[in-house]
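One protein chain is absent from this view; the other protein chains keep their places.
Going in written order, the chains are labelled A and B, and every chain counts its residues from 1.
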Amino acid sequence: MAMLDVKGLSISFGGLRAVDDFSVTIEKGQLYGLIGPNGAGKTTVFNLLTGVYKPDTGTILLDGDNITGKNTIEINKEGIARTFQNIRLFKDMSVLDNVKAALHQHYPYSTVEGILRLPRYFKQEKAMDERAMELLKVFDLDNERYYKASNLPYGKQRKLEIARALATEPKLLLLDEPAAGMNPNETAELMETIRFVRSEFDMTILLIEHDMKLVAGICERLTVLNFGQILTEGETSEVLNDKRVITAYLGE
Amino acid sequence: MSFLTYLINGISLGSIYAIIALGYTMVYGIARMLNFAHGDIIMVGAFAVFTAVSTLGMPPFIGLIAAIAICTALGLTIEFVAYRPLRGATSLAVLITAIGVSYLLQNLALLIFGSNTRQFTSIVTLPNLKLAGGKMTVSSVTIVTIVCCIVIMIALTSFINHTKTGQAMLAVSEDRGAATLMGINVNRTIAVTFAIGSALAAVAGALLCSMYPSLTPYTGSMPGIKAFTAAVFGGIGSIPGALIGGLILGVVENLSKAYISSQLSDAIVFSLLIIILLVRPTGILGKKIQEKV
Partner (left out) sequence: MEKKKERMRCAVTYAMVILFYIIAEGLIMTGHISSLMKGLLVPVCYYAILAVSLNLTVGILGELSLGHAGFMCIGAFSGAFFTQCTENAIPSVGLRFFLALVIGSALAGLFGLLIGIPVLRLKGDYLAIVTLAFGEIIKNLINVLYVGMDSAGFHFSTKDTTSLKLAEGGKVIIKGAQGITGTPRAATFTVGIILLLITLVIVLNLIYSRAGRAIMAIRDNRIAAESIGIDVTKFKLLAFSISAALAGTAGVLYGHSLSTLAATSKTFGYNMSIMILVYVVLGGLGNIRGSLISAAILTVLPELLRGFEDYRMLIYSLVLILLMLFNSSPKAVEFRGMLIERIRRAKKPAKEET
């Protein structure tokens, strides 16, 4: 069974079809790329998958469960986590707390237990600290754990967002332009990290990216969007050599 | 007949709210700040008229002009000294500063004029209007207020639509950054907005005290809050919204005073505000803002 199975997804904003009849099938453990020129509707697809927008038509199956029409919070609980194109960290909280906030579903001591500092509070807080530190180590952020998130350098902020998303223990991870604003060295390092995440956490990943080096380097399959519609879909090497894709990017 | 009287008085009160609300709404639209001290500028305007007319014996019209001049100067000064340095600070910081300015104005007035209630003599000296063969009297203040409000609305709308400064104000309210890039002097535009708002506050102060003749240093604060409510009601940032909001508020307040309870009229007005905002979270004529993900 596919991890993500999307059929006929569409949404319009005031007459404009932002996404039209979008379908995709992603197998478990796959690293899948969603590419296309600016304004093609890539981020809108992410917003549809994560329940920020409700699709006009279409169905979304996650690991066989129908999650169409659920809201963002429910969808995260079902197992989709994401990062954002314009970084959205909890900027006044520490790096560690950013990750711990995302762990909250898995360590469900109650508010009363927290206020009264009952034993479960101490036990679960300790476990949360340990788990969060494990995640931060993967992204080489453990030394900065007490930094305010907004004080991290840009590249590390992107990494922290991925760490935070992983803390919710998703089945499917959506990355929205993870390499945006990174220099070639940082991008190379990020590619390693994404590969590592996939193997270490046995993760299925769908990513939007403009950096073709990254896409060619790590994605196994690609879907190309143009003007809200699927232009083509297939193995990375085939898609990137497709004339139509090159035209869509560079113009006639 | 009495219903009609209440209605007309309500419209008149609403006109005053609308004039005050204009100040709030314009400043909010352009400077993105809640000028909490606006209500107290009304009070300053009323005291200026009071001093000019009752103490110095000037004719009411001259008194009004003096009040407008004083309030405009005051508005510009406040903007320059207290608000301009905070451009770029959080909106909460600006709000608290505005509250500080409000306290400052109240306490200055308290120091100068004392806490005693002053009897304000109406600036409108025209005779009252008798309708329906003398069965119904409409006071001249009421009529003048409504006329004033209409004139101000028309003048302001054409000012914004047909002058360069007005267009600049629109541009700044739409996108301050882009307006700066287009060569619009944002600071000057915001100052003009404060000047207009404060001048209107002076007019509103004179009219308000002509209608309800008791004047204290706190006179401006409750009408200020209500006018702000009216601005939110109509959709903050929108000039026709201020008019609609002001009128609804004035009429509802006066009718509930007359028919339900004078003590509960404020509660009724505020409940209506809450209901409207729950149905239309940005007011009657407010733009819907969608957060981009």
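Descriptive notes on the structure:
The criterion applied here is as follows: a contact is a pair of C-beta atoms (placed from the backbone, for glycine too) under 8 Å apart; a residue touches a chain by one contact, two chains touch by 3 or more.
Because the structure is a prediction, the values reported are computed rather than measured.
Across A:Ile60, A:Ala81, A:Val138 or A:Leu152, the single residue that touches the chain missing here is A:Ala81. Listed residues B:Phe3, B:Tyr103 or B:Phe159: the one in touch with the omitted chain is B:Tyr103. From the set B:Ser15, B:Ser198, B:Thr229 or B:Asn254, the residue in touch with the chain omitted from the display is B:Thr229, counting the whole complex. Mapped onto chain B, the interface with the missing chain covers residues 28, 34, 82, 85-93, 95-97, 99-101, 103-104, 106-108, 110-111, 221, 225, 228-229, 232, 236, 261, 263-264, 266-267, 270-271, 273-274, 277-278, 281-282, 291, 293. Hidden from this view is one chain, which touches chain A at 50, 52, 71-73, 76-77, 81-82, 84, 88-94, 96-98, 100-102, 104-105, 107-109, 111, 114-117, 121, 124-125, 128, 145-146, 164-165, 167-168.
What we mean here is this: only the chains that are shown with their structure count from here on.
Averaged C-alpha coordinates put the centre of chain A at 49 Å from the centre of chain B.
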